[in-house]
Structures are given as C-alpha cells and as structure tokens.
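The complex is shown incomplete by one protein chain, all other protein chains being positioned as in the whole.
For chain A:
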Amino acid sequence: MKTRVVIIGAGVVGASIARVLSRYENLEVHLIEKAVDAGMGVSKANTGIIHPGHEDDPDRYPLRAKLCVRGNRLWYQWTQELRIPAKWPGELMVALEEEDMKVAEHYLELARRNGVPGVRLVDRDELLKLEPNVNPNAAGALWAPTAGMMSSPVAAVALTENAVDNGVRFHPETEVRGIRVERGEVKGVETNRGFFEADVVINAAGLYADKISAMAGIDTFTIRPRRGQYYIFDDDAGPKVRRIVHQTPTPTTKGVYVITEMNDGVMIGPTAEDLPEDAKDDTSTTREGLEFVWEMAKKLVKGLPPRKKVIRTFAGLRPEPPDGRWIIEAYDDPLGFINVAGIRSPGLTAAPAIAHYVVEELIQGKLDVKLTQKSSWNPYGRGFWFKALPREKQAELIKRDPAYGRVICTCRTITEGDIVNAINRMKRMGVKTISLDGVKLRTGVMGGTCQGAFCRVRIASIIAREAGIPLWKVTQKGEGSEYGIGDVKVLLRGEKDEE
C-alpha cells in the first residue's frame, strides 16, 4: 500500500519537496495550494539570488549553513534539468569603508568553515576590474564566485510541473481548514475542497506555517512577515552591474542588492521591514521604503539607471521565524506531521537541500517510511521560449503553428504560441483558473517596458478563448481580480449577461 503524503504550500520549498518525493513509487503525493497557481506566495517576490553559503554562522545556524551550501550546488543541476533560466555571475560583498573590510574577513572565515569554494578578499583595484560600476571609493570586497540567480516563482512553477509530470497531484485553490489528528497520529487534511487522507503531512505554508502548525496542535512559534521593496529598471537602461553586488552587512542593515536580473533589467532592493504578525498579505510598496532602497543603492554603485527608466516597483514578504531559526522538524506527537516553517533567507537557495533533508532525514529516517525508487523518473522540465530558439528553429515552428508568428508581447517578444503552450501546460498541471499572473510567470509577458498596457487585453482574450470564458471574467490572480466588470453594452442596457 502506498504512503499518502500531503504537502501544504506550492512555493519553492513545498514544490521542491514534491519533486524529490515524486521519485518514489510507493508514495501518493498531493500538493495543496490555496492560491490559483504555484509560486504565488512568498516565492512570488524576492531577490532571486542563489547564495554561495557564507552568510550563515555555522555555530548559530548550523542547519541553515549546511543546507544553503548544498542547495547552491543542487540548483546548478536542477535549473538545467528543469530548464529554469538561471545565471551564475558571482557575488561581491562590498566594503564601502576601510573598517568594513573586517566584516568581509569575518565572512571569509565563515566561507572557509562552511566549505564554500572560491571565496576571497579583493582590494579596490581588483574590485573595480571585476565590477566597473561599483562605488570607486569602496575599500574592497569579498568575492564569492558561486553565487547565481533565477526567478523564484518561475522555479516554483517548474518544480510543481515536473512533480506533476512524475505523478504528484496538484490541487490549487485549496485552502486548509484543519489537520485531523487521531490518537497522536495525523490522519489527513480538511480543506474547502474536501478531506485529503494522509499518513504524512508536510507544512510548507510559508507565512501561514504557524497557523497550519497550530492546527496540528503545535503552536510554539509565530511567523512574522518581513517586507522587502524593490525597483526594476527597463532592460535597455544602464549603467548595469555584471555581478551580484551588495554591501557588507552592518548590525542595523544587511543593505540592499544591485543586480542585473534574468530579463536584463537592473534590480535594486530590498528593504527589511518587520510588519505586524497579521500583515501577512501586505505586499504594498511605500514611498519611504522605496526611497530607502534608492539611497542605499546609490552608495553601492557609481551609477544607477535614470529614475524614469523604472518599469516596476514591488514588494515581497519573507517569513521570519523566532530567532531566525528554520523550523524543519518531524514530531512524535502528532506522528506524521512535519514542519518546514520559517524558511527565511537563504530559503530559496536551500530549497532543494531542504527537500532532500526532509525526505531522507525526516520521512525516511525519523518516520521510518521505506522509499522505493521509481524505475523511470523524468528529471526534465518543459521550459520553452520562442525567442530563445535559433532563427531556423523559429521559422520551422511558425510553419508548423502560425501562432508562433504572432508576437503578442512586443517588449519581450513573446508569441501567441508561447502563451497557448503555457495555458496548455497549466491545464495539464492541474491549474483550475488560467490567470494573467500565471501566464506572466510562465512566459514573461507583460514584464517589459509597457507593463502590459499594449498586450494585456490580447493576452486576456487568448486566455478567454482557451479557457472558454468571457473576456472580462479572466482574472489577474483568481476570483475578485477580474479583468473587467462585464460587457460594455450589456451593462449599460442593464440586461443580464447571457454568458
């Protein structure tokens, strides 16, 4: 008989666990997500850095330190297998003042102890050669060449899709109402879509992991939202940075990053604002927060692109556990319940290692579930972009399907073919509501210079056609975020909408 596993939360952490679990044939795995799609919570908005692993003190945070370094290595492999766009430019922790070099030296020592390869101090001259756009008055930097970056919601989606391809069942728009525990053992999960029987329940609910944990009777911690605000500049705006650049952390601030993100736009941020415990949805930006980011970034580099080249500002929330300690535990009571909670930075980096840790140490180790490998397991993702293909392949594709010859998002060169392909993949993955945000995540549409002003109506009409719903009912991210409120003339005449 198969062991039934329910994972709560399809963020990068939950989806990574799902992918690792999908390798075993004696498991029945359900991935539950309250949003319309994977990657819409904590994973939706962050810096997207794959950290080298020299920022965690192995004495204070041994698990974090270990899993971050391991996660970094695993992402090399996973991003290739899953075709998640990623790059590995390395990272410079810049000492703006002479005394900051001591801080840099401290992290060099942590790098040595954590086994992070290639980390070394560089002086001002070398720093400016590595990164010509850094503040020329900086004293030097710590250079960590293994740092990389990617988009974390894209990763969450790719992981979920791959898990589903390997037999995991994905249940979006499914909200957990309770955890059923009988005689000290978990029996399943109550949701708005019915009861999911389970022998093992893994709580990877991000900001809400404390609430889920309390439902299982473990109410020993709270998760606080920590907000980070960002700017993104247009992809054609310079000056840019070649590497990931940030400041040596100080007791009061970790400082902001300046990076060139996956789509070639400079990104600066984040802030680190501790919000009240109940502000778990407050991803709003503020004037003060954005100003802070601007001032900090200005100190770090010689030049930022002009302000009028900002194409987006946004904020994301990180789940902050008490004392910054990740809560990755299996319990004796209730048996079968596993918390993967408070996964703050470097959680994105560590996610694959966390997944292996949960499966190998907790499920196999502590819970003593025997795992049998599938004879065939598909490690490969379906990532696909028309614009990334060579010209001959593009021509071939258009010949086969003219939809690839209709460029819908002209800022980013995304075709109708890409969009329809994404929609079909969403359906196959189990997404119930084909949302604008879901299509944006998978294709990059609406992320460019015009931010959708030219193309959103066309994308919405493609979704409407493919999903068989009226155009106005297409949503940005699920019910309550409809694109329009109805048909123009029907509303004016006060007639009932036939559809």
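The rule is short, and it goes like this: a residue touches a chain if its C-beta (ideal position, glycine included) is under 8 Å from a C-beta of that chain, and two chains touch if they have at least 3 such contacts; residues count from 1.
In the analysis below, contacts and distances are computed from a predicted model.
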item: "Pyridine nucleotide-disulfide oxidoreductase", "Branched-chain amino acid ABC transporter permease", "Diphthine--ammonia ligase" or "Nitrogenase component 1" - which is the UniProt name of the missing chain; value: "Pyridine nucleotide-disulfide oxidoreductase"
item: Candidates A:L63, A:L121, A:L335 or A:C450 - the one touching the absent chain; value: A:C450
item: Absent-chain contact - pick from A:D281, A:E295 or A:E361; value: A:D281
item: Those residues of chain A which, in the complete complex, touch the missing chain; value: 236, 281, 283-287, 290, 308, 310-314, 391, 394-395, 398-399, 402-403, 405-407, 410-411, 413, 415, 449-454, 456-458, 461, 471-472, 475-489, 491-492
